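As structure tokens, the structure follows; a few thoughts come after it.
Taken from a larger complex, these chains appear in their original positions, while the remainder are omitted.
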């Protein structure tokens, strides 16, 4: 099983963190192929970055599928471009937010997501709504820039811990979901510290990818995820025309 | 008042239809500036086209705002990239789906949207859910490609009329929303034929744009629609970096 | 375009405030006809006042339509009698709560309504639910009687400002809707003070009325808003029999 993990931002050091988490979760039968998007923002903080990260992410998924990937993971907690990727690909495509929420739902009836910036809170709340968990999940922002997670001196980890504590006390959360791919290395330590399940979306998505591959399940090609209609694309994005897929 | 109308697909003849509808709706105090996206698909049929239409659409909105537009309309019924555009712009940005639904809601407690292809039905149902109207709106597809609307010999208009009739009979719809910018010229004729309100999103959005401009209201810059964070963008999309806006 | 604005309470000085707001919003092509109900409560504070304000409001709308009005606005934030008015009239009828919510929804994903008395909070929450915005809107009461808004010495404006501040801080509101027709003159000042969009329902409704008129759209007469059935009405309300409309 070959699992493609796409970091849809263009920061390679963050891809390394993500790849480590993915490799830590993968079974011996599988291989992680971690790639960094080659076009778009260096981090995804809010709707604008999210939209501009999509073409680069789609290009990596198309390329990965051509090269034999069995499933793909979009390693950004906004599940950026997930529907488009599913329409494009035959293999399963998994967002780390939906994988994390689906995983946490097996463990606790109420839980909280802790993400980076306030501007990302509402996009994630909308995903929570879309995935049918609005009644059981709260979303919180720790007020830390995404890339500060890479800097031990930034205090980001302490701010995250503080917000997890508030989630446990104020939301009565029974589990915690880390709401950014850049937090993938922190789950185990926080789980030990707080004594509740702490879910990282990257590793959760790896397990979902393995599950779907081994069950022989692929994205449905009937209806909303039908293959894109063949048609011309023009200008700077002409290489994305469906006939080139 | 200068209202920018962006056709996010790259078909200029369709921009002409849209511009006609917009100009038919605009008050004497306003000016319509209709532009065609310069990169991406020639029509938007499903999630993949939708995602790839976003950068071209955003480029036109950024350019339009620099050139003095007071509001922008995204003239695709999927409300493609609406959140990203709002985060980017200070002026109001309006999607034709949300404008059409908001307008119909003043006229009838239950109504139906009739769109083009089945693959667009679920994306629109998700918008209906997002705009809080899941309990009162049904979405139907007439099984016609978007660009067939430009060809009188395609039979597209008859298929649309057939689906409207079914909406009235089977859904007990009390009004009809036309679910594609390319149908903007058909609303009046269908309204006369069927005797219920028939709403076109392009003209509905023009009126909402005028309303917001004249009320002195702009996109909130607090929270989810805060201005994008300054940061590098790399590769083919580097010109989209927020500092260039 | 002739737009009828009905103040459904019987206080003429409040009609003047409402008319000023309406005239400030109207385009040059339109005329505002502001009328005061001639029967019922001097202010609408809670369900009881609301119900007893309906006949007087309906009488003014019927009279206004006979005299050539093209659309009507019910200028009370409870949207008192809106369904009945729509069933009675052919022209569009707009409630200021629904107009304000629809307008704010174009500008911010989360916002708060600030109204007068606690007893009006739940009726407005029910409207928020009805208009499909329960997930994105909070309602707050500033604990000020409606008519105190007319008395500069009452401290009402300061209490309102205090509650807006709490909405921004505690609800993380990204825009504010003023929840009483009597606040129509305060929107601009609060918008300047707080730096977020502040929406007044009266002016929002004027723009929606203009929009519907210029689009040639009227209340659907199919289903729930079909013309009332001809039948006798008896006693003090016999003049309201549908045959007299």
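Here the chain labels run A, B and C in written order, and each chain numbers its own residues starting at 1.
Going forward, a contact is a pair of C-beta atoms (placed from the backbone, for glycine too) under 8 Å apart; a residue touches a chain by one contact, two chains touch by 3 or more.
Small disclaimer: the values here were computed from a predicted structure and weren't measured.
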Starting from the 3 chains in place, I would like the total count of identical chains in the complete complex. 6
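One rule holds in what follows: only the chains that are shown with their structure count from here on.
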Taking each chain's centre as the mean of its CA atoms, the one lying farthest from the centre of chain A is chain C
Between chain C and chain A, distance of the C-alpha-averaged centres to the nearest whole Å: 44
Of all residues in chain C, which are in touch with two or more distinct other chains? 109-110, 135, 172
Residue numbers of chain B touching chain A in their complex, please. 10, 37-43, 45-52, 54-56, 58, 81, 83-84, 86-88, 118-119, 121-123, 126, 130, 145, 223-226, 228-229, 231-238, 240-242
Residues of chain A touching chain C in their complex? 118, 122, 126, 129, 134
Within their complex, state which residues of chain B touch chain C. 25, 27-29, 92, 94, 98, 102-103, 105-111, 131-136, 168, 172, 174-175, 188, 191, 195-197, 199, 203-204, 207-208, 210-212, 214-220, 222-225
